[in-house]
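Quick notes on the structure that follows.
With one protein chain held back, the other chains of the complex are shown just where they sit.
Going by the order they are written in, the chains are A and B; count residues from 1 in each one.
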Amino acid sequence: MSQVTIANVRKTYGSATIIPDVSLDISDGEFVILVGPSGCGKSTLLRMIAGLEAISGGDIAIGGRVVNNLQPKERDIAMVFQNYALYPHMTVADNMGFSLRLSKVPKAQIAEDVAKAAKILGLTALLDRYPGQLSGGQRQRVAMGRAIVRNPQVFLFDEPLSNLDAKLRVQMRAEIKELHQKLKTTTIYVTHDQIEAMTMADKIVVMRSGVIEQIGAPLELYDHPRNLFVASFIGSPSMNLIHGRVEGGHFVSDGGHRLPLPRATAGLEGRPLVYGVRPEHLALADDGFEVEIAVVEPTGSESHVLARLGDNDLTCVFRERITLRSGDRVRVRPEPDNIHIFDAQSGDRVIQV
Amino acid sequence: MTHANVEIGSAGGRRLANTGLYAIYAVAVLFTLFPILAVVMLSMKQPSEVFSWPPTFLPATLNLDTYIYVLTETTIGRMLWNSVFLTACSTAGCIAISAPAAYAFSRLKFRAQKPLLLILLVYQMISSMVIALPLYRYFEALGLLDSHMGVILVYITVEIPFTVWLLKGFFDAIPPSLDEAARIDGASRLQVLRIVILPLAKPGLAAALIFNVIAGWSQFIIPFILIQRAEMLPISIGVLNFAPGQTEGEITIPYLAAASIIAMLPALTMFVLLQRYIVQALTGGAVKG
């Protein structure tokens, strides 16, 4: 079994605390993505799991074995780095077989294992090349090949796609996901790109300032963000957030605009709140509230519209093609089932209807 | 791109500028090579030609008699060998000792890191004369004067600061994620140094080698003070023995010239063969890959 358990792990550098206290359970075979803005501690956490950084407190266990004081090589993990970290002076085959060579596996066995991994990744024709002769996507694949040759308990990925161009990134995303479905190895993957997280993960861990903000399946985070940070971090374009308060069964923005509320608003009156609605949950409707169109961005499949509601910017995404122009005034209505209300002070969600 | 920029402008102006540049090159080459060439020519003169007036640049006949004499009838061969031995041993020793230290400074974090690097820098700036005085006393007391072993140890020591800094610079240019990948692949730190870092820092090792050889070949103060027996001297000091004394006068000048050329030849040859690495090291050669 190769579950990973992180219990009350801390990381400090001198007087600076990077991670105050993180606990996380990852089940065998799960694909978990740590996501958050840069500096949130996600890479530090991954490197502590790998044994590249010492932990300042708590326990990390891999497959039921506490690894706190083990060298990286003793942890039975493999890692794919952001810059691939391929050894420039070794061929693709030597790169992939390096760990086996170090553990004194017979040459014939190494060749066999490397060939098998190369076949899975479509690298067979490139085995004799040097990393310098490969394209970005090929290097990425070799880095993955190096990881799977070892057949480790856990794969660790540290922002592996951020050096690739957009098109290749989409393709590699699918390849990594497919590889995971094939090998079913526990995988921990770090990225700052929430789309990567949404598209690939079984479970997403959203981090900020060394703290886990929310853990959940992608759509769970999308539909039920626990706080303002998760709400605005997950989803693209990000959720519209309007400050205001509840008055007489309506949400009244700070600019005095009235927005519809679903049921159950009792007890919310008076305190400052934030009204959240995702761009795709706004629809053109005659009984909606009036906004002024500022910018229309047709993407082909849908139209992104930047509108103004008083001082608030409001992004709407319409499936249908529209013929609106800057300056037009239209009425939009949020889907009542997809309105989020957050406490403005704590940022926590207060109701979700 | 910059190349294309230069193309702009009138053809005449360009030709004028190029001519100016070639003139500068000519002066520079002449300034450097003339003293060497003049001494080469002098070394091929017969002793009697030295007194002929007016002096000529070219010798009357091109012959290598002086070289044959110096190489066969004097101890210069022995001195050359001494230099080779001292330089080779100290270079190998210095790199072997400096590389691990450079690894620590490049890859490990520890509190004394900055102060220690600073001390190295300071040591690099201090004249060998300062430490040579006490060393003379110790070596005299220990009977190490005139011993190549003792001199090699000091050569190594004075070259460690620069070599550590040089190698650290090259190690720093190797992405640390390569080390980390190797560590996860199962390599110990020693293996990382041997299998990953050193092969990738080959230009750095070459540069360290060259600088150490040049420094070792030119070492003067240390052997000047710590070695007294003529047959133990390196060529860098031995050359002085060829300077004309009171008795011989001018007649030995061609021998001095020949000895000088012989003394500089090994260093020059190695430099011309490996100069690519020197330029690379000085212009900050990073790892490509």
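To be clear about the criterion, contacts are C-beta pairs under 8 Å (C-beta built on N, C-alpha and C of every residue); 3 or more make two chains touch, one makes a residue touch a chain.
The rule is simple: contacts and distances are computed from a predicted model.
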Options "Carbohydrate ABC transporter membrane protein 1 (CUT1 family)", "Thiamine biosynthesis protein ThiS", "Thiazole synthase" or "3-oxoadipate CoA-transferase": UniProt name of the undisplayed chain: "Carbohydrate ABC transporter membrane protein 1 (CUT1 family)"
Residue touching the undisplayed chain, where the options are B:71, B:84, B:97 or B:205: B:97
Residues in chain A touching the chain absent from view: 70-71, 74
For chain B, the residues touching the chain missing from this view: 1-3, 5-6, 14, 17-18, 21-22, 24-25, 28-29, 31-33, 35-36, 38-39, 42, 45, 50-57, 97-98, 100-101, 103-104, 108, 110, 112-113, 116, 118, 120-123, 125-131, 133-138, 153-154, 156-158, 160-161, 164, 188-190, 214, 217-218, 220-221, 224-225, 235-237, 239-240, 243, 250, 253, 256-257, 260, 263-264, 267-268, 270-272, 275, 278-279, 282-284
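Definition applied: only the chains that are shown with their structure count from here on.
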Length of the line joining the C-alpha centres of chain A and chain B, rounded to whole Å: 55
Contact footprint of chain B on chain A as seen in their complex: 50-52, 71-73, 77-79, 81-83, 85-89, 98-99, 102-103, 130-132, 146, 150
Contact footprint of chain A on chain B as seen in their complex: 175, 177-178, 180-188, 191, 196, 199-200, 287-289
